[in-house]
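Right, one structure below, let's go through it.
Just one protein chain is left out here, and the rest sit where they should.
Right after this comes chain A.
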Amino acid sequence: MDEEYDVIVLGTGLTECILSGLLSVEGKKVLHMDRNDYYGGDSASLNLTQLYRKFRPDKSPPAELGRDRDYAIDLIPKFIIASGELTKILVHTEVTRYLEFKQIAGSFVYRDGKISKVPSTEMEAVKSPLMGLFEKRRAKQFFEFLQNWKDDDPATHQGRNLDTDTMESIYKYFNLEIGTQDFIGHAMALYLDDDYKKKPARPTYERIILYTSSMARWGKSPYLYPLYGLGELPQAFARLSAIYGGTYMLDKQVDEIVLDDAGKFVGVRSGDETVKAKQVIGDPSYFGAGASSAKGSGKMRVVEEHKVIRAICFLKHPIPGTDDSDSVQIIIPQNQVNRRNDIYIAMVSATHNVCAKDNYVAIVSTIIETDRPEMEIAPGLQLLGPIYDKFVSISSLYTPTSSGLDDNIFITRSYDATSHFETVVEDVQDVWKRVIGKDLVLKKREIEPTE
């Protein structure tokens, strides 16, 4: 620990591991530490023992659930959207060689008390029970408009301007019903609330195209999932970092962020050792978030934005109404249940090697709006059928209070309530730019695999 590093990274969540992987490939000397004895931080997947240690420290898992090692229970519910930025990073860094992916079998949306498959093409829209006959025609025209749109061909614009017209006005132009807008905006564009409607249409257009192109890539659903759980993702990037010289220390207490007289970062103290580095990157829990790290350097460098409730539910059956899919996403748009934020369900099963055979694990989550959060997710829990067991947690979402440009302390954001990893990659790109001083450009690993 007496060496000096370019960057110390604290916490082995996905955001931090992607960063340390990319920084190591870039030639930076990285020391990566985690106070836990496992990889992944908040984006870990836990076995039964670890799950019980976290949620029910005084109990042990029932023998009926089977072998401990068959379980990899995600703490945050997210999927990989096939044509998104995380896929690009996975492919460019070639960490795909450490991972195996399977599709998520279906993507569903709740409307008027029922769940239906999310249509993603004109053809599917025409067959979907989500819309009546006339509404289908209007939706078909809307999708054709988006798919045919070319920026440099005004003939495809129908007099609309994606950069100045609001999304609301585009919906209005095609006379789409509110219920249709709900599934387009929430189940395809994947917005968590309705604020997007008042904003220019382009980001929504881009999100719908991301959804439909992801859908077209593999079929069934636009989502992929790594076998053995999401916790494999940080491990794969940590291995990338290690292969490029990154040093890894798990189970390492971080006692103090050491500063110089000018308040700039100097190093990290663990016990009576201090390791020096030019910069530090870390998740919010190392910078004042939560009670456990209240000691530390004492200084609060993050602020709470929202709280999210997540209920990890063990089921003995697939979710009713999903054609017995082994994995699904279900979105309950906020309007459908008189909320401001969507309720989101992500379910995976033994097919993804995350639990023993004939078990299913669904996570129901939403951003908390009241002082009775468990009541808020009730509409989601009701869709699941009988629940064998349930682990409920409430987490705060933190965001850093400063950019790090003055003190060389760069803090990542908590994992938000969105259903995929695109905001995680945005955070990676944002931190990268502040740490390195230029945009993140993905380059191929230089060393060829040996045949």
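Keep this in mind: a residue touches a chain if its C-beta (ideal position, glycine included) is under 8 Å from a C-beta of that chain, and two chains touch if they have at least 3 such contacts; residues count from 1.
By definition in this document, contacts and distances are computed from a predicted model.
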Can you pick, from "RBR-type E3 ubiquitin transferase", "GTP-binding protein RAB5", "Putative exosome complex component RRP41" or "MMS19 nucleotide excision repair protein", the UniProt name of the chain not shown? "GTP-binding protein RAB5"
Hidden-chain contact residue, picked from the options A:Lys54, A:Arg202, A:Arg217 or A:Arg434: A:Arg217
Chain not shown: contacting residue from A:Val126, A:Ile209, A:Ile243 or A:Val266: A:Ile243
Out of A:Thr15, A:Ser43, A:Thr87 or A:Ser395, only one touches the absent chain, namely A:Thr87
For chain A, enumerate the residues touching the unshown chain of the complex. 38-39, 87, 90-91, 94, 96-98, 100-103, 217-220, 224, 227-228, 232, 235-236, 238-239, 242-245, 247-252, 350-351, 353, 446-451
